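The block that comes next holds subunit A.
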Amino acid sequence: MPRKQALICLVAVTAVALAGCSSKKAGSSSEDGVTSTTIHLGAVSPQSGASASFGDVTTGIKAYFDYTNAAGGINGRKIDFTVLDDAYDPSKTVPQTEKLVTQDKVFAITGNVGTKTSQAVYQRLNTEKVPSIMASGDPTMVSPILPYIFEGLAPLDADINEQIAYVKATYPGKKVGFLAENNDSATNELSLLTPAFGSLLVKQSTFLLTDPDLSSQIVALKNAGAQVIIFNGVPKYLALAVSEARGQNWQVPFISNNASVDSSFLSTAGAQADGVVTVTGFKTDPADPEVVKANDILKQYAPSITPGPLSQEGLAVGQIVVAALKAAGKDLTRSSFLSALNATNISSGVFIGQATMSPTKHNPYGCEQALQVKSGVLAPIGDVTCGS
Partner candidate 1 sequence: MLELRDIVVRYGPVVAVDRVSIRVEEQQVVALLGANGAGKTTVLKAISGLLPCASGDIAWGGGVISKLPPHRIVRAGICQVPEGREVFAGLSVYDNLRLGAYLRRNRHAVRSDIDRMYEYFPVLAERRDQAAGTLSGGEQQMLVIARALMSSPAMLLLDEPSLGLAPLVVQQVFSILRRICDDMRLSVLLVEQDAETALSIASYAYVLEAGRVVVEGSSVAMQGDESLRRSYLGY
Partner candidate 2 sequence: MRSVLHGHPRLVGLVISALVTWLLNEVLFPTPLNGYLVVLFAYVGGVVVARLSRGDHRYAALGPLVPLVFLAQNSIGVTELTQILILAIAALGLDLITGWTGQLNLAQGIFIGLGAYVTAILASKHGWPILLTLPLAGLVAAAAGLLLGVLALRFDGVYLAVLTSAVALAGPVLLLHYKSITNGVNGIIVNQPQPPGAFADWLDTDQWGYYVTVVMAIIAVCISWNLLSGRIGRALRALRDSPIAAKGIGVDLTRYKVLAFAVGSFWAGLAGGLYAMTIGFVSADSFGLFYSIQFLTIIVVGGLSTISGAFVGAVVIYELSTNVQTIGFATTVNGVALSIPQAAVYAILLILVVIFAPKGIIGIFSDKSDWSRLTQRLRGGHNRSTDVVQAQADRPPIVRLDAPEDPHPAITSY
């Protein structure tokens, strides 16, 4: 009996060894994904699970592509955009991204959403020479610069620097508490807050997306004597934090990150939202023509979602991709697309200021603006700051 099994194991291992003498797989080639009528693009984002809301980014990108197709496409070609689901699990992001590259033979990856999921694929995409735009905001993926990797969301450090500047100017000498989701962006933020505030940073308190409420975090911040709270997280938890603090009759000012003050926050927090400050690299005035246009596109081509910061940022990614595809000309190749991306210079969109990229700058944004909720509406406070 054992001999027979040993024999089988041997056969199996030999078969593996023999099959090892096969040819190296084809990989991707420079002509992938472009035909005379279509450009095949792809992205992997969470469509299911607890982080499914991040999928709004790719929904926004797809809306802009559909809008472009309806307007006649790009140099006679239409965009065919495939979005695959990874449920925000890196062990699925890798195969799904590989599937886009080797099986669907996409021309480029435009908008892989999420930090940990993008971390798992960006180096291999660079090795495979697939032009890729990540949607994470994580600065580490574009510094140092990799030739094929670009970033499509506003850089987190610009947001954070704007938050710091606002707090320093408005609440000098006040004790600062930091409330954040326990994730990489919070760690990143803390590494910038600590040198900026020193001993004034009296408490950092974190939460998980499985926490049903924030009462103990708020009590801890209050106990530590915090006078200003810098927040980093999603809209729901900002609303929970504000209502918990106000429920304890604590009128502490909240300075929140980009994207957490959206329509769902404003409607759930209601009157308690007044006074909350946020920073953003995107336009928020509902009367602004760019915002009106963006919302019209989203309403027409993505009717299943409510327009919000994530879908608008997705729309902006779509805008940059389409501009670069147009600029790359009729004779579209990956190298002409890369050159066009590196020469990105778009003067108007839902973003504040200009979107520019160069061979040394692979994130198009950098301008920030502080805003405050007044009577349920976001109003700009202070000036736009650009660059660092």
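Convention: a contact is a pair of C-beta atoms (placed from the backbone, for glycine too) under 8 Å apart; a residue touches a chain by one contact, two chains touch by 3 or more; residues count from 1.
On the choice of candidates, all candidates are chains of the complex that A comes from, given by their letters.
Source: prediction; values computed, not measured.
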Problem set entry | Touching candidate - 1 or 2 - for subunit A as found in this complex | 2
Exercise. Which bits of subunit A are touching candidate 2 when the two form their complex?
Worked result: 1-2, 4-5, 7-9, 11-13, 15-16, 18-27, 47-50, 52, 84-87, 89-92, 94-96, 98-99, 102-103, 116, 119-120, 123-124, 182-184, 186-188, 208, 210, 303-304
